[in-house]
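All protein chains but one are shown in place.
Chain IDs A, B and C follow the sequence of writing; residue 1 opens each chain.
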Amino acid sequence: MNKHLRLSTTSLSVLAVALAAALATLVDAALRFDSEALARRNRAALAETLQLSDLSLFTEARYTRHPALADLHSAFQDHPAALDHFPSAAWMPPTRWHEKQP
Amino acid sequence: MLFHPTIMALLLWSAAAVAGVAVAAAYGWTILMEWNPASGSARQLVLERRTYLVSTLMAVVLWGEVLSLWLFVYNADAMAVMFVGAMCAVGSLNADPYGFPALIAKIALFFLAVVWLQVNRADNQGWDYPLVRVKYALLLILVPAVVLSAGLQYAYFSGLRADVLTSCCSKLFEVDREGVGADMSSLAPMPALVLLYGGLGLTLLLSVWTWRRPVLSAALAPVAAAVFVAVMVSVVSVVSTYVYAQPQHHCPFCLLKPEYGYVGYALYLPLFVGTALAVSSWPVHHFRRAASLAQAAPAMTRSMAWVAAACYVAVAVVCTWIIAASELYYFR
Amino acid sequence: MNHFFARHLYLVDFTVASLGRRRGRNLGLFAVYVLLVFVLASVSLMTHGLRREAQAILESSPEIVVQRMIAGRNDPVPTGAVAAITGIRGVRAVQGRLWGYYYDAGMRANYTLMVPPDRPVESGAVVIGGGIARLRQLDTGDIVHFMAPDGRIVRFTVSGTLDSASELVSADLVLMNEGDFRAFFGFPADRFTDVVASVRNPREVGTVASKIALALPEARVVTRADMLRTYEALFDWRGGMVAVVLSGAVLAFVILAWDKAAGLSADERREIGVLKAIGWETSDVIAVKFWEGALVSLLAFLAGYVLAYGHVFYFSGALFEPALKGWAILYPRFRLVPEINGQQVATIFFFTVVPYTLATIFPIWRAATIDPDTVMR
């Protein structure tokens, strides 16, 4: 009889769907966790046998490759504009000497 | 250690809460000074309209405070890895002398805000706004509480120093400091359980009585406040050890972790709600003297007492279930 | 209670109708909101994923690393140190490590050369990480040339590649035999790069570390817990920096929200006046405006979050790749383990929904307290 759908019904349903999608990410995370965590365990096992301590994510300079074991924590080691990985370095920009060259 | 997303969020929030309560108090002050219900003047109308702003602000502050209390504890737990010897939230909170005071101030603020909002709700039911003066005087008390809580939290976070490797380090943190473990001072199991069930039983009895005779809320409120402390002490002393099945592990925060099935939420939620309602039932009932609230105030008190009673039953059930399901036995 | 829900359902009816009537403006705000949450949530999920990855590796890394310092700079450790550390009570195993960096001038990339402690590599052969294999298009059996520091060109046969699923730790690794390593770098025969030690009782790590520091005063002793804490603080600090940088965006968004809530058109003011005149109370109008904000912000929050989840865990945070890569040439291919942490979600919520709510309270109140008799004037 009442074929008119109330706006509150539709809009709260949309919200419920969005909430379900957000909760689905939790389910997805749980489902993928096992397979992905296996890969992580393999990575960790490799790290253990090779006695690694850092991610190979930042390979731009020597000291960013192994932050935990850096030989010296200072900027300008490999590139004049390379950022130090320490907090304070983020505030001070490197000298722009290369721009002054002819 | 202020450059941390969650810490920044918490600090930002507490600054916003201070600003919000300050605005509310400033408006509250004008209302307190100039309120004159007999006048039909435009000014009185302006003041009436300000009451809406103040209650909206306070509601937002309350809900933000609830969320921020939770985030504060969660964050303390996550930060534990950064402090030598800290195993969980207790260690993080102990890493600076302002940790626990900040937490206690946040909890106190939560209860104060609930009391204010309940008084406000009662007042809005009387056609002549009988409680305006009381309400806004109470609001002025809330301001220092919010400021204090924000200040303690800031002192805590700014005092935190993560034990990190820096370029000079041959320094070993491991030997420099004593471990701040998860040990808290605690009662022996028997007195703690007596305190727990005795306290819960007393408040349950009182809230049922209050439901029948609202005037008893005057007794319920202080008892509920004391029992809240007692329940927390017994949770630390004995209930938590049942959850972890380890007589040495006394952390009230680890209960919130997934490893323990989030049982802490089932325990703390009714405890906080029940205590908040039981404590605010008294000021609300106190206002039955206003002619326009003679009916509404006792009715509100009764419904609050009823919900509080249900909450205490829930706390008792959860505690009993924890103890029954535990692999730990103190008594055979 | 029923009345409470019924009333709010009616108010939502009206809210959605009035949002729909100003579709363009609300969609604009919604899009900005989704984008903001998306960026914040992506950063947050990504840093958390990487942090957990780093933790997992650290948890299986050596308990104690001993480096030698001369004038504050690292120096190879004499082989005698191994014996000295082995003699300390509580130490289970000690091992000298050989590893270093090699800059591939042709590719302009940095590799990590290493002598694997666990597997023998034949002389003249190397095992390479997935990143290098991809970069130089190498496969098992191929020949690769490296230029030694003294100018010699040294030829190696690729005898294997490391599992591609482990690229996050091994993308830039080149594993070789000890003899090859020493010959290639001209590394003194009586030195190691550093020394690692494991401890019998994990609780004793601190004590053992201090004993090592006492026995070898020139050494820098780094324990696993130190590294873990430093990583943790570093990731938090970086997250904090990102949040500070993005706070500009949050602020701009808050201003937008304030402006939208405050800048009521004459039409909207008249509408509120009409509602109040026909019997709506100020708190009804506040509730409608609250619903307006709640519907927009909750939906935007959820949408932004779900998009960020897909971005980070299905597309490996592709949008952040340039930032993470920096000047590096080698970039690992990886899939992060999806893990969601309530604290992160709550923090993003605090950074987006809460400022939005606060920014709109005052304008909402102003709008809701319009005189009901305005419509008669």
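Structure notes:
Throughout what follows, a residue touches a chain if its C-beta (ideal position, glycine included) is under 8 Å from a C-beta of that chain, and two chains touch if they have at least 3 such contacts.
In the analysis below, contacts and distances are computed from a predicted model.
The complex appears with one chain absent; UniProt names that chain "ABC transporter ATP-binding protein" among the candidates "ABC transporter ATP-binding protein", "Hydrogenase assembly protein HupF", "NADH-quinone oxidoreductase subunit K" or "Quinol oxidase subunit 1".
The hidden chain makes contact, of the residues C:L98, C:V169, C:V195 or C:L275, with C:L275.
Contact with the chain not shown here comes from a single listed residue; of C:F14, C:F38 or C:F146, that residue is C:F14. From the options C:A84, C:A183 or C:V375, the residue with contact to the unseen chain in the full assembly is C:V375. Touching the omitted chain from chain B are residues 37-42, 45, 48-49, 124, 127-129.
Within chain C, the residues in touch with the undisplayed chain are 3, 6-7, 9-11, 13-14, 17-18, 20-21, 267, 270-271, 274-284, 371-373, 375-377.
Assume only the chains that are shown with their structure count from here on.
Between the Cα centres of chain B and chain C there is a gap of 33 Å. The distance from the centre of chain A to the centre of chain B, with each centre set as the mean of the Cα atoms, comes to 35 Å.
Shared interface positions of chain B, i.e. residues touching 2 or more other chains, are given as 3, 165, 167.
In chain A, the residues touching two or more other chains are 68, 72, 87. Those residues of chain C lying in contact with chain B across their complex are 44, 69, 72, 205-207, 209-210, 213, 219-223, 225-230, 232-234, 236-237, 239-244, 282-283, 286, 341-343, 346-347, 349-351, 354-355, 357-358, 361-362, 364-365, 368-369. Contacts from chain A toward chain C in the complex involve residues 6-8, 10-12, 14-15, 18-19, 21-22, 24-26, 28-29, 32-33, 36-37, 39-62, 65-69, 71-72, 78-79, 82-83, 85, 87, 90. If you check the complex, the residues on chain C that touch chain A are 9-10, 12-13, 16-17, 20, 50, 53-54, 56-62, 65, 67, 72-74, 95, 97, 101, 109-110, 112, 114, 116-119, 129, 131, 162-163, 165-173, 175, 194, 196, 222, 227, 230-231, 234, 237, 241, 295, 298-299, 302-303, 305-306, 309, 313, 324-332, 335-340.
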